[in-house]
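Structure incoming, see below.
A single protein chain has been omitted; all remaining protein chains appear in their positions.
For subunit A:
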Amino acid sequence: MSKNTVSDRFRKVDVDEYDENKFVDEEEGGENQLGPDEAEVDSLIRQGNLMGALQAVLKNPPINTKNQNVKDRAEGLVLKVLSSFKSTDIEKGVQSLDKNGVDLLMKYIYKGFEQPSENNSAVLLQWHEKALSAGGVGCIVRVLTARKTV
């Protein structure tokens, strides 16, 4: 007979941690990744050069780093740029990106969906529609299967 039948703390043990064949992703040095340059992006937004701001904010994505702050800061910056676009310019913005750019943009869009708020959902959905027509469902599949995300 088991002694302690009241406590169910054992259910919270993560057994996968103790699996000797557990799959661990390869470490790729990402400690130097700082994400997009905040100052550069801000100045481009102030100047009204939204296309340039979009290109700048998609540079240096913090994909390999484990630092959550860097990732959050990058996401915030991207959302700022995406919200400052006029609805009619969104399509042009997406066209100015190459294939990898569209994939990266889609990653940021889904990251933004994870924390819906009053302001950003509508904007993100508009961007999502345009990015989908440029990148196709393959682009979304790549967001879902990527091991290293923004």
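Note that a residue touches a chain if its C-beta (ideal position, glycine included) is under 8 Å from a C-beta of that chain, and two chains touch if they have at least 3 such contacts; residues count from 1.
We adopt the following convention: contacts and distances are computed from a predicted model.
Here one chain is missing from view; checked against "Phospholipid-transporting ATPase", "Glycine cleavage system H protein", "GPI-anchor transamidase" or "Actin-related protein 2/3 complex subunit", UniProt names that protein "Actin-related protein 2/3 complex subunit". Although one chain is not shown, part of subunit A still touches it, namely residues 21, 23, 99, 103, 135-139, 141-142, 145-147.
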